[in-house]
Each structure stands twice: as structure tokens, then as C-alpha cells.
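A single protein chain has been removed from this complex, and every other one stays in its place.
In this document, chain identifiers A and B correspond to the written order of the chains, with residue numbering beginning at 1 in each.
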Amino acid sequence: MKKSKFASLFLASSLLVGVLAGCGSGEKSSSTNGGEVSSTNGGDTIKIGANLELSGAVASYGSSEADAIDLAIEEINAAGGIDGKQIELIKVDNKSDAAEATNAAIKLTSQDKVTAIIGAATSGNSVAQVQIATDTKTPMISPSGTSTTVTVGDNGKVNPFTFRTAFIDPFQGTVAANFAVNELKVKTAAVYADNASDYAKGLAASFIKDFEAAGGTIVAEESYVAKDTDFRSTLTRIKGSNPEFVFIPGYYEEVGLIVKQARELGIEVPLMGADGWDSPTIVDLAGAAALNNTFIITAYSAEDPDGKAKEFADKFTEKYGKAPNSFHALGYDSVYLLKDAIERAKSLDGTKIKEAIEATDNLELVTGLYSVDEFHHPIKSATIIEFVNGEQVFKTKVNP
Amino acid sequence: MKKSKQFWPFIIAAVIVYAVVQFLISNGMMNQFYSNTLIFISINIILAVSLHLVIGITGQFSIGHAGFLAVGAYISAIVTMKLHLPFIVAILVGGIVAALAGLVVGIPSLRLKGDYLAIATLGFAEIIRIVFLNIDAVGGAAGMQVSHLTTWTYAFVCLVITILVIVNFTNSRHGIASISVRENEIASDAMGINTTYYKVIAFSIGSFFAGVAGALYSHNFYIIQPSQFGFLKSFDILIFVVLGGLGSLSGAVLSAILLTVVSTYLQGYPETRMIIYSLVLILVMLYRPKGLMGTMEITDYFKLWRTPKGGGQHGK
Partner (left out) sequence: MEWLQQLINGISLGSIYALIALGYTMVYGIIKLINFAHGDVFMVGSFIGFYSITVFGLGFFPALIISMAACALFGVIIERIAYKRLRNATRIAALITAIGVSLLIEYGVIYIRGAQPEAYPDVFSNRSFELFGAQISVQSILILSVSVVLMILLQFIVHKTKTGKAMRAVSHDTEAAKLMGINVDNTISATFAIGSALAGAAGVIFGVYYTKIDPLMGVIPGVKAFVAAVLGGIGIIPGAMVGGLVLGVVETIVSALGFSLWRDAAAFVILILILIFRPSGIFGKNTREKV
């Protein structure tokens, strides 16, 4: 058929045109930067990239962090910036998709030539940019990427340029198991974990191990996937196995609903979770009454009147007219972690900043005192808090 | 004779494009951002063209293409990451398994028509996704890490082969038969064409190339997760085909390039990105429901330019 005679020719040539157009600007941008590394871009600003989930399935996580990052950078810039240099934030949207996260990271490192990247909110999208960060020697801090694979590769080696603000410690699972056995004196427990998050899976695994080691019995092990809304049928199943205690590692968006639905179904036993629960929204979602007899492990206590947490909550509420949640706190902390490291590195060189982050020692952040271990995991102490009529009440503190 | 006429210019043009880009990349004149965007465009073109064969040529309304993309992505990742075989094997295996999946899905569901077929393919794609979600060996919901093996060479060679195969298929007897299925299934059945056979064949070829695209995809983006292959991804591919013009291969290619570039450009405007994207979609459909190219190929425009010269002869 004559019809497609030139079709192929056209295809090839249209590609060529696209390519040439691309090159035109490519050459321009590389010539302005003259192949220099970002550390020597001696301007008056420090460019920081934010690679976040601003649209797509988990847009609520990414945009929460973006709000908090804006706030932190505004504060730092108002206070004179870092060593007199203002921070310029470049936000890119990764559509909650790992492929887009890679593209975004490439754009930030090769087009915008940022000094460091904050993001992404989820582990998968963070892992998608690890290699780019390593190749371009750009330090990257994932505020809430909880999977170990974000900072430690499959081969067991630490990804040199990747850090995280969130706690991932299986330590929390151990604390929860000990608390259940020693303080609450329970013999049987059920575990209901978020299957989409390594954080929840890791906590569940360490809880089960330590609970059984202490002589307890796990009577039910169930899972859900983040963004579910109906947990009633699985909870009815859990109720049928008659546990004395339910451990629910996961994030407040689902946990709030789980707690509410569990109480409606008549599950009156103590429920416990970890720092993923920590958000004022959980009280709205579950209701203050349903939250009674639930416990969480966090790294800090918001009720401390002199603490950073209170100060942050006030500033945040003033700017956005709502109370912050744990994603806000982690996003905010990521900026300050980076600021502290850049100040100590006295340089914008990626490797020097990375070394400075590794040397972070008990930095006071909103989510607690922050240090980094050899696997780039944060070390934080654990505080157990009980909800009483919607208020957090300090129970006990456990050090690692 | 005809075939060779269109074959050689295409190959020559392809070689030129490849050589220029490869030169720029190895010279460092084109940074990673542009080379990565080009790879992403190539993957999207392969997806668009493979779906074009199913929807545009054979007229079977499939909205589950992401399912086959997922099969290719996961299978190829298993081949390289778990079995430690070379990438080229992974691409082939990914494509073949995706084609088999296409057969499995196609044989029962292609008896259905129109919207019902669309829903069935959507359902199958979701089932495929949930199967991967429940296999812990590939990481479950958290996803599987994959080495970066896709290069411009792999992407471009796969793209060229995809276009060649699909153009040749379209122009072959099989292709003509497929078009007759699209135009009027009952009539072509009455003419003695085994419609189910051609539908399944087109569907499997389409799935094969979706699988190839999946292999390139998983080895370009470091990690694959089941959530990347939901029905919204299928819609994205469908949009390439429809926006370009149903039945127009060059239209599918053009809109895949255009939409990828637009989407990448809008990355820096996160607040309004999806709003602009959706408005573009609605406006094009409202004012040009046939898509950018309609059913025309780009070569038809060359012919239009030439008609004034030749017009006299035909005695318009």
C-alpha cells in the first residue's frame, strides 16, 4: 500500500527533529555550567531539590512533606540562609510512580544541578532514585521512606549518598512485644500489618519473634494494603480468634479507620502501634473514645511544652491553619538535617555533605534527637504513649 | 518491491538518528536528562504502537495494556536479577511470556465485543497486577529492585524492530484481514475470514511488544512495583493511541512523543500538572474527536502536497 510508503521515513525524521531540539538545549545547559560539579556553582543560592509525590495515589504524603519543607526553608531563608546563602527549592512531582521518580531525580541532578535532594515520601520512589544520587554524588534524604532498601542495597552494602529521617528500627517491634508481655500481661496477640510497607512488615516480624520468645502466642496474622478503607471483614476474623492484644504497625490514615472499625465490632482489647500512628488526624479518624486503651511508640512527645515539637506545631498551625502530622514533621526535619550538615561541611560538595550527615550526633529535631548508624538508619529512643480521651499521655521511655 | 522501497529509507533514517544521538551521548553533549527522556519516549512509542495494532488496526477495544507491560517488566526482571541471564535474553523472554499471557487473556475474552471486551481486559490487567502483588519472591507491594541495563541502543533497536514488524504486519494479508475485522466483523466472517484467529494473533503480537517495552521499562527505572501497572497506566497508553488518531500509526507515535514531552516539561509545575494534562485531553477530544491525525498517516500529507502537481492528470 502506498499509504504507508513514507510513514516510516517520517517516523524516523520526526524522531530526529525531536532529538535535535533536545540537543540544542542540552548543549546550552551544559555549556553554561561548563561541566562543573554542583559544589562549585558559587552563586548566592543553594539549590535543593524536592522529589515528591504531589499527584497520584499517595499525593497526601508528598504534599504534606512539601508544605513542611516550604515552611522550613522559609524560616531558614528569613534567618539569613545557610552561611549567608539563600536556599532555592526546586520541587518536582513524581506522580507517585517510580519511573517518574527516576526521571525527576535525573532532572534535578543533571538539569537543575541541585546540591541535595529531599524525597521521596515512599520507599519505592526513593529506591528509584538511589542510583542517580550515588552516580552524581548528590546526597539524598528520604523523609518517610521506611524500607531498609532505601539506604542498604540488595547486596548488603550501604548506599553511600542516601539517608532517611524516619525511624525504621525493628527495635520498636521489640519494645512493643516487651510492653505487651510485661506491662499489659497478655498471653495472646494478633498482628494486623500494612503489606505495602516494609516498615510495617519489619515491625510485625520483630514483634512476632520477640512476643513468641517471651512465651506469648500469636493467634492471628493478617494484612491490608495502604489506601484500603474497609477493614471490617478482616477485623471480624481477628475478633473470632479472641486475641488479648492487637499489634497494628502502619500509618495513621488506615490505622485511624482500623481502630474505629475494630471498636465498633466490639474488639475492646488494647491496640498498639508505632510512630506511623502519630498524627492529630488519627483522633479525628478513630474518635477519641475508640482510641482509649491504645498505645503508640514514638520518638518524641508532643506534650513537652519546651520541646521542638510544640514550637513546630505552633508555627505550622499559624502558616497552614491546621495541625501537623508525622509526614509534616519528617519533611521539616529533613530540611534541618540537611542544613546542619551543610553548615558543618562548610562546602556544597556532595561527598563532604554526605560525610557531615554521617557524623550527625544527637541533632535536636522535631521528631527527637537524631544520630545515624553505619547503615544510615537513624537512632532514636522510644517513648510509649497512651491515648486517653484523645490526649497523648506519657507512659514510659525505653532506650536502645 | 514495494516493501523494499519503504524498508530502506526507514532503515537509513533510523541509522542516522541512532548514530547522531549515540554520538551526542558518548560525547557528553547530551546529558542524562535528555538521553533518559529519549529512552522513555522510545518505550512509550513501543507501547503506543503495540496497542495501536490491537485497537487501531484490529478494532478490539482493549484497556488493559498495562497488564502485559507488567508481565514483561516482572518476567524480564526475574530473568536478569534471579537467573542472572543477559539482558537480551530477558527482553525476549519478557516479550514471549507477555505474548503467552496475551493468548491466555485473548482466547476467552476476544469473543466479547466493544465495551464488554474493554471491561474484560481491564479486569484481566488488574488480576495480573494483584497476582504480582501477592508473590513475595518479587517483593509484593513493596516492589522489586532491578539493575539499570536499558541503554539508548537497546531502546532504539527495540523501537525500530517494533515499528518494522507492525508496519509489515499491517501491510500483509494478515493485516488486511485484521482491518476487515475492524471495519465489519460480521461481513468479514461471512467472507470466510477466521475473525477469532486474526483477533488473537493481533492481540498476541501487541502483547509481545508490550512485554518488550516492559523489559526496557523495568531495567530503566531501578524498581518495579505492582502499583505502577494499575488501570491508570493502561489509560495513559490508550490516550496515546486515541489522541494520535485511531488507526494511524504515525499518529500514535506522534502523540506518544508529544505527551511524554509535555508530561516531562510539566514536572516542574506540580500544582497544575495534571490539570493542564486533563484539559489538553478534553479539549482535543471535544474539538478533534478523531484524534490529531484522524485515520491518516503522515505520508498522506506528503501526497496532499503533491496533488496540485498531479491533480491535473486526474482531472479533478
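One rule holds for everything that comes next: a residue touches a chain if its C-beta (ideal position, glycine included) is under 8 Å from a C-beta of that chain, and two chains touch if they have at least 3 such contacts.
Worth saying up front: this structure is predicted, and the values here are computed from it rather than measured.
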{"item": "Selected from B:7, B:169, B:277 or B:301 as touching the chain missing from the view", "value": "B:277"}
{"item": "Hidden-chain contact residue, picked from the options A:94, A:142, A:162 or A:234", "value": "A:234"}
{"item": "Options A:287, A:307 or A:390, residue touching the unrepresented chain", "value": "A:287"}
{"item": "Which residue of A:83, A:183, A:212 or A:264 touches the chain not shown here", "value": "A:264"}
{"item": "Where the unshown chain meets subunit B, residue by residue", "value": "55, 61, 108-109, 111-112, 114-116, 118-120, 122-124, 126-127, 130-131, 133-134, 186, 231-232, 235, 238-239, 242-243, 246, 271-275, 277-279, 281-282, 285-286, 289-291"}
{"item": "Chain not shown, touching residues in subunit A", "value": "54-55, 57, 59-60, 62-64, 67, 195, 222-225, 227, 229-230, 232-234, 236-237, 239-240, 253, 256-257, 260, 263-266, 281, 284-285, 287, 289-290, 325"}
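Everything that follows uses one rule, which is that only the chains that are shown with their structure count from here on.
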{"item": "Touching residues on subunit A, where the partner in the complex is subunit B", "value": "1-16, 18-20, 22-23, 26-27, 29-30, 35, 52, 54-55, 57, 66, 90-94, 96-104, 106-107, 109-111, 123-124, 127-131, 147, 149, 153-154, 195-198, 201, 225-226"}
{"item": "Subunit B residues touching subunit A - in the complex, by the definition given at the top", "value": "2, 5-7, 9-10, 13-14, 16-17, 20-21, 24, 28-34, 36-38, 40-41, 133, 140-143, 145, 148, 163-164, 167, 170-171, 217, 220-225, 227-228, 249-250, 253-254, 257, 261, 264, 267-268, 270-271, 273-274, 297-300, 302-303"}
